[in-house]
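Yeah, one chain of the complex is gone here, protein chain that is, but the others are all in their spots.
Let's turn to subunit A:
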Amino acid sequence: MSHDASPARTSGGTAPNRTPLIVLAWAWVGLPFLYGVYSLVLKVPALF
């Protein structure tokens, strides 16, 4: 995903590593979502 980042336009210095922020942000929304999907999937076998 690094090639998807904004270009580093500052003179000198490197852009900060955003990977921890990406992981945290996706976990923030992903974990509740996956829990919801999991709760839903548990009901499905009753159909068959």
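Keep in mind that, in the parts below, contacts are C-beta pairs under 8 Å (C-beta built on N, C-alpha and C of every residue); 3 or more make two chains touch, one makes a residue touch a chain; residues count from 1.
Quick note on the criterion: contacts and distances are computed from a predicted model.
According to its UniProt record, the chain left out of view corresponds to "Oxalate/formate antiporter" among "Sulphur transport domain-containing protein", "Menaquinol:cytochrome c reductase iron-sulfur subunit", "Oxalate/formate antiporter" or "ABC transporter ATP-binding protein".
If you put the missing chain back, the residues of subunit A touching it would be 1-10, 14-16, 18, 21-22, 25-26, 28-30, 32-33, 35-37, 39-41, 43-47.
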